[in-house]
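What follows is a single structure, written as structure tokens, with notes after it.
Here the complex is missing a single protein chain, while all its other protein chains stay put.
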Amino acid sequence: MEPVFAVLTGIFLAVAVYLLLSKFIIRILLGVAILGNAVNLLLFTSGRILREVPPVIGAGLDVPAGVTANPLPQALILTAIVISFSFFAFLLVLSWRAYSVLGTDNTDIMRVAEPDDVQPPPLGY
Amino acid sequence: MNVTDLTFLALCLPFLGALFAPLLTRMLGHNAAWVLALIPAAIFVHFAGFTAEIAQGTPITGGYTWVPSFNVRFSWLIDGLSLSFILLISGIGALIVLYAGGYLKGHAHQGRFFSFLLMFMGSMLGLVASDSFLMLFVFWELTSITSFLLIGFDHHREAARRAAFQALVVTGGGGLFLLAGLIVLWNISGVTQFSALMSLGPMVKASPLYLAALVLVLGGAFTKSAQFPFHFWLPNAMEAPTPVSAYLHSATMVKAGVYLLMRLNPVLGDTPEWQLILPVFGAATLVIGALLAVRQTDLKLMLAYTTMSSLGLLVMLTGFGVPYAIEAAVLYLVAHSLFKGALFMVAGIIDHETGTRDVTRLGGLRTAMPLTFAIALAAAISMGGLPPFFGFLAKEEVYAALSSSDPRSIVFAVLVITGNALMFAIAFAVALKPFSGKLVATPKHPHEAPVLLWLGPAVLALAGLVAAVLSAAGHALISTPMASAIAGEPRVITISLVPHIGVPLALSGITGVIGIALYLGLARVRAGVASVLAWIGWGPDRGFDQAIRGLVRFSFAVTRRLQNGRLDSYMTMTFTAIAAVLLVPPFVFGELALAPVFPSIPLHELAIMVIAVIGLFAVVLAKDRLTAIVSLGIQGFSVAVIFLLYGAPDLAFTQFMIETLAVVILALVMTRLRLSPSDHRPFRETLPDAAIAIACGLGAGLLLLKVTQVPFDTALSDFFAQYSKTIAHGANIVNVIIVDFRGTDTLGEIAVVMIAGLAILSLVRLRAGSMRRIADNDPDAEEAGR
Partner (left out) sequence: MKSLIFRTITPVITSVMMLFSIFVLLRGHNEPGGGFIGGLIAVAALSIYGIAFGGETVRRAIVFHPLSIAGAGLLLATLSGLLSMVFHVPFMTGLWVYPVVFGEEIPLSSVMTFDIGVYLVVVGAVTSIALSLEERGED
């Protein structure tokens, strides 16, 4: 199964990167959302894929009865999903505020922190 | 408390004193010097107690474990070499503290000055006491930093700032060479302590890395000890208050490089390279320093350049490798510390009491300042190498070394005689010119200095006499153990004031005659040197300025290029780098994944994946925002279904909920933004962007393929599966990992979620008015606006 997932992850990542390379914040945000999924899939795949057996120990047993899906990447991804959502929401609000103050969604024009006309530093001591 | 603890305390004491110095000075004013001088005095007494034991030939070691995993210890090695340095540093240090009490009396920041001075003293003591390489390096750089603070003490003057910066760059940069050199030595020998390294000299010299280690160590030593062409920071450091000059340039800072050479002489010395590089650089520094000293009219600058000369002489002697050379270096080092410290302080007194230290504007002070005159004369006699002072013994020993049968001796003897004669002339120019002749009007009315000022130089000048008279005892306790430690074998020093008729005495006589001639014709020599210098043009000092300016311009240009303020160029650079990291190593090292075998998958699973990919491309190609949002949802839900199909129900549910919420809030915000989500990218940008994106995707895919082709280590997962129920009482292993096995992680993660909530709330609550004020806060905009 892993090769299929590798291809899928590659496509997710490529699309995310393409969106992130845009100049427009809303598309960058879409890219961030997709990047989260791409990374989650990457984690999921590197823990190896197993079909339909959730990592839950059956009633009355002390260890899983047979081979189950790998629980570790699942635990990592679960928290990652929630965090990337919080992060996404924060970025969304941030870019909305930036838009309402600066009046643009083009990152080339958003230059309050790094203005275009920087003077060279003084040469004395 | 045993000896080890007491020694550790002694090494820490200056830093503790530095902590309390400002408070003490606020309470006692300049009289705090009397109390603070007790710190170096106590250290002096503590270490002086080791003298007898070390004279027997047993070094004192001790220390504590510091980083056991790297075999790094905080340990010290007190042998004849370290002990002499420690006694000089603490002894002269006590006198300097007193002197500073008088010199900076009433200065607003005198407490701060004491604090810096004590910190410097502590660093210097640590440097010479260190046994471990790392400790030596740390203290080495600490002396650079504390001397930066001291030299730049008058930080409102640009010259002082420049001098401090220059000293820091040159000596701190040299420290990096030293670090590399010590690492090479560690690499060769496998030990991290000097005490262990001492016996491994033959092994180090036989190593192919010997030359590298030598050059790197010399890079550190020569910058610290101001050897030509790294000498320029030393005279510039005269911008510091005189107590600093007297301390740093007599016994401490600049001698650190000489100390290092002496410490490593048994390990690196006695090779053709050592005996070539050291004498050549040393002799060049000696002569150039002395010539530049003649050129000066400022008392402190004259002394500064002769310090450079003396350092050159010391370096030369350390590497000369003939009988008496090491002994001469030892005696000259001690003599120089005593007379140079005294002379600097005298120069400070003259400056302090008359308001000028330009030798051409001073004269006739002998009646107004008789005591200072006596001190100056005593120190100058020692510096000129005349009996009955210690400098005479040192010079006799120097000439004894140079009159050996070594073929280099004649050339070097001529150079040393030249240098010594020039220094002779300068010594008396400093000590006689301001006091003799007619009284010249000075900015301040001259009068004798207060006790705090004359005590230090008087003690040092007197010490020069006592050391010469009681030379037998001094040799037994100090000089002989020190010379033995440097040579790595027992040496005995016997020279005394009793004259020995021979070549050395003749050379002394020649030096004296030339010196007197130079003194009498000083004005003409000065003019001659000045015209030669004018013809040469600019030296390393100007070069330093040019280099720094070039560096600033270069970094500005690079910064403008790399940090141009355009997000998409940052992104392009970042992802190009990521693609390169992902793709290049597998191709270069032949670590590419094997051709994958695609399993046949059920139709419904394939369908979900296809839907996910369609959703992805729909996001890219969407013409309006609703399509984009819905397409984003499609790919998200597809991922959720994939999780569900492959044994991760927890993930699937979470993903469903999150994707729903994400789409909702995205819609909420996007409807208000009035933005077009479609891609405005021109075609010439689309292609490179797409290429980078595909490269990243390809790289990640290949990496993942390779990763999944190697055997999987299930140790961790097995651990969780095995103990989830038996220890943590939970059947859902994923949940047990989250809330129990890795609960601390989760705690951090929910804190992040919480902070994100807070940040969003505050962003939303910001009113439009307050946003405008934030934009106004931009300092550049403010200047432009008003």
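Going in written order, the chains are labelled A and B, and every chain counts its residues from 1.
Note that a residue touches a chain if its C-beta (ideal position, glycine included) is under 8 Å from a C-beta of that chain, and two chains touch if they have at least 3 such contacts.
Everything numeric here is computed off the predicted structure, so don't read it as measured data.
By the touch definition given at the top, subunit B reaches the unshown chain through residues 649-650, 653-654, 657-658, 660-661, 664-665, 668-669, 671-672, 728-732, 734-736, 738-740, 743-744, 746-747, 750-751, 753-754, 756-758, 760-761, 764-765. Across the interface with the omitted chain, subunit A contributes residues 54, 56, 78-79, 82, 85-86, 89, 93.
Rule of thumb we're sticking to: only the chains that are shown with their structure count from here on.
Spacing of subunit A relative to subunit B, judged by their CA centroids, is 42 angstrom. On the side of subunit B, the complex with subunit A involves touching residues 158, 161-162, 165, 549, 552-553, 556, 560, 563-568, 571-572, 575, 596-599, 601, 609, 612-613, 616-617, 619-620, 625, 628, 632, 635-636, 639, 642-643, 645-651, 654-655, 658, 661-662, 665-666, 669-670, 672-673, 675, 677, 679-681, 689-690, 692-694, 696-698, 700-702, 704-705, 707-708, 712, 714, 716-717, 720-722, 724-726, 731-734, 737-738, 742, 745-746, 749, 752-753, 756-757, 759-760, 763-764, 766, 768, 771-772, 774-775, 778, 780-781.
Residue ranges on subunit A touching subunit B, taken from their complex, read 1-15, 17-24, 26-30, 33-34, 37-38, 40-42, 44-59, 61-64, 68-72, 74-75, 77-79, 81-83, 85-90, 92-94, 96-97, 99-101, 105, 107-108, 110-116, 118, 120-121, 123-125.
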